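Only a single protein chain was left out; the remaining protein chains are all shown in position.
Each chain gets a letter, A and B, in the order it is written, and its residues are counted from 1.
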Amino acid sequence: MRTETLRMASRFSRAAILCAAVLAAAAAPGCAHPAPRADLNVRMVLFSEPTSLSLIGNPDANSSQIASLLSDGLVGYDAQCRYVPMVARSWELSPDGLALTFHLRDGVVWHDGEPVTARDVVFTVRKVQDPATQAREWISSFTDIAAIDTPDDRTVVVRYKQPHADALDGWRVPLVPEHVAARDSDFLNGAFAQHPIGCGPFRFVDRVPEQRIEIAAFDKYWQGRPSIDGIRFEIVANDRTGYEALLLGQVDLMGLPPDLWRESLSSPRAASLARFVYYKLSVWKIDWNQDGSNPVFTDPRVRRAMVEALDRPRFAETVMAGLARPAVGSFLPESPWTDRSIAPIPFDRAASERALDEAGWRRPPGGGVREKDGKPLRFTLMIPATSQDIVDRLGAWVQESIGAVGADVHVEKVEWRAFQDRRRKHRFDAALAINVFDATPDQFDLYHSSARERGFNYGGVADPELDRLLEAGRTMTDLTARQDIYRQLQARLHELEPMSALFQTAQPVVHDARLLGVASSPQGLLAFDPGPRAWHWAGTDSNR
Amino acid sequence: MRPELWRRLLPAWPVALLAAAAAVAPWLPGNPYRTDLGAVFTAPSAAHWMGTDGLGRDVASRLAHGARVSLTVGFATAAGAILVGLPLGAVAGYRGGFWDAAVSRVIEAALCFPALLVAVAILIDPPAWLRALPDPLRVAAALAALGWTPAARYLRAEFLRLRGSEAVLSARAAGAGTLRIVALHLLPRSLGPVLVSAAFGASAAALAEAALSFVGGDTPTPTWGAMLLEAMRQSGRAWWLALFPGLALFATVYGLNGLAEGIRDWLDPRPQHR
Partner (left out) sequence: MSRVGRIARRLGTYGITLAIVTLIVFLLTAAFPGDPLEDEADHRLPPEYRHALRAQLHLDDPVGVRFARWVTDLAHGDLGVSSRERRPVATILRERLPVSIALNGTAVALIILLAAPLGIAGAWKPGSRWDRIARFGTTALYAVPVFWTALLLQGLFAVRLAWLPLFGTSSAVGISAWSRAADLARHLVLPVTCVALGGLAYVSRFVRTALLDATGGDGGRAIRARGATALRYVTHHGLGQAAVPLLTLAGFLIPRVVSGSLLVEEIFNLPGIGTLMFDSVMARDVPVIAALTLVTGIVTLGAVAAADLLAAWADPRVRRAA
């Protein structure tokens, strides 16, 4: 028995030594970076499967980005989100602001060789307006169209029921070919959605569900064939897995979450990667419920005092790895509409305490939570349950910071859809969430009193001055007058602080250093002109 | 008997230690809630001997406070599962016939439910009496709602197998009542599988609590599972975030397992062949 055990033990220890040797060998530095590329494709990471490739149907963020590569609209965005002519070479707005005329350019063809005509534009609009298409992103731009005419093959005249200052925005919609898609009875899931045809710089090649999507450069694109041969989107749900794939050279380009970015800064394996950061069209914000159910937030001084208690620069620097900056509202500093004279509310605990005192919330003699008319300064901050740590950290930080100025803050984490449900029904005190916005200056859905029921005005703001400015801004087609309106709007918002924008977040991007020409717009890396058309591998021309 | 019992229960010392830490946590030095933005993700040091997390909070005190939640969830889930599963399994196994059929149908129905759905259903908008419970007990209720099925099935199977054994037959012949037979002759021999599944179930519950954090609840109460989830997103970099809660979990599983086997051995001492 004893000897048997001993023999087993020595066998075991020999095996252990062997294992250790293997592991030690494996711990040696990883293989060197692969040789210069023969493959001129770019492999890019997507974190979730696009909902649809039908160009306009049932879109999510990923499918919109890919759709913009597959098919152009009449106009597009440049890197600063200004309108540039795409399929339309020029356009005019009638003096009364009700008719928009587009002149299509010659030489634009679909991926199957057919020319793009005005009929395709009309077809696209009809498809968007069809409820079965579920074209969520575009439909609100086309509901007010009274009529749409095509005097000839290259002209489209759109008549609106009322002037829309942002009418042009809807015409970024990717065009859909009538001669192909009209045959489909099921636009969302039929043949066209399986194999979309567009007029954009890339054409669809293949899709493996949940795994990858391949698109290839289109030779006959009207601005010239892109330099790269194509893009392969690898769908990787887990960001760390994607990061490892990038380090191994299995993918070329991806956006990183803040924690991985922080890690990559000091990681020797990531040292050879190119990297940059751009600010997205999103803010972290807190909606303060002003319907009176909790008396705390009906006073603008209190709302402002809450933000004054937050040391935002420090939080952005340390916890968010410098990938955020204090925000003022939903206007990015780079936007032409922003009033840059309005600065973010500075961190000033003393000012916060003074403001709360002035508003009637006083600390009791022995210290502790402030009170007013016998009621304590107490509220619940509702945060959504997501897979991101940042939400929990924001909640804990807000709780601690505002607690330091004498409030009793309770944090409640609510499942995502239940969170949206409660926000919509105004069943909360304060709600922290991220707000994604577009490049137009219109804030109607956020602050107009009618948006309390039908929009995103969760806090229940109802200010006549704001309403007037919001309505005027929507229909004012004169550029200078419109800018003035939005300056007044921002001033008023700054006075009222109905919703506090905490941070604007930045998106870090890392990629293979041999891939050149990668630039960003606030919309991301793909959905602007030139976008991926400017990408090229080192050693090749940027134009082919 | 006394020293015998102590020897059986000794393998559970890691759990006892953690439970003790949990009990005295509020009086221990260190604050699990105080953030220190200048010390985000620092490795173990003299100041924080288990390091800090993403907000600069002390991991050691979060571990101790987290033990309260995680251990409570684990024990409460296991207790709930046994409280519900044991009687059901006993009735089905001992009575047989109609009772067996009825209980078996209930068990089968419970097995068909997606566990995630039921847990979310209970936690997402709980009825008032459930909302009044402290968070860990609420989570335990959600997990035990379907978690009693293994205990019931194992006990039923054992009872079915053993109720025709000589010991039981002779006890019945001697005129012993149902309860006496069940308690003295059947239960001690059948608890083996139930205890093992309870021990693992408790630890699984502690981990599941973290997975269920997406459904809501109080934050930022630290729990082991939540710390492990944060560690998952940091892995490679903040190894201390994963190591210490992981060790705590390991100690809990190991200790509970030893406890389960010790109780089983005590209840039904058999001549062990060496």
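Note that a residue touches a chain if its C-beta (ideal position, glycine included) is under 8 Å from a C-beta of that chain, and two chains touch if they have at least 3 such contacts.
What you are looking at is a predicted structure, and each value in this text was computed from that prediction instead of being measured.
Participant: Out of B:Leu9, B:Ala121 or B:Ala171, which residue would touch the omitted chain in the full complex?
Facilitator: Going through B:Leu9, B:Ala121 or B:Ala171 one by one, B:Ala121 is the residue touching the chain not shown.
Participant: List every residue of chain A that touches the chain not included in the displayed model.
Facilitator: Interface residues of chain A facing the absent chain: 5, 23, 26-27, 30-31, 51-52, 58-60, 131-132, 134, 136-137, 139-140, 143, 188-189, 208-211, 234-238, 240-242, 244-245, 247-248, 250, 415-422, 424, 436, 445, 454-456.
Participant: I need the residue numbers on chain B that touch the omitted chain, in ascending order.
Facilitator: Residues 96, 100, 105, 108-109, 111-114, 116-118, 120-121, 124-125, 150, 153-154, 157-158, 160-167, 189, 192-193, 195-197, 200, 203, 207, 211, 214, 228, 231-232, 235-236, 242, 246, 249-250, 252-254, 257, 261, 264, 268, 270-274 of chain B touch the chain absent from view.
Heads up, the rule we're going with is that only the chains that are shown with their structure count from here on.
Participant: Rounded to the nearest whole Å, what is the centre-to-centre distance of chain A and chain B, using the mean of the C-alpha atoms as each centre?
Facilitator: Here the centre of chain B sits 42 Å away from the centre of chain A.
Participant: In their shared complex, at which residues does chain A touch chain B?
Facilitator: Against chain B, chain A makes touches at 240, 257, 259, 262-263, 311, 314-315, 318-319, 383, 385-387, 389, 392-393, 395-397, 399-400, 411-416, 418.
Participant: Taking the touch rule as given, give the residues of chain B at its contact with chain A in the complex, in rising order.
Facilitator: 33-35, 37-38, 40, 54-56, 120, 124-125, 213-220, 230, 233-237
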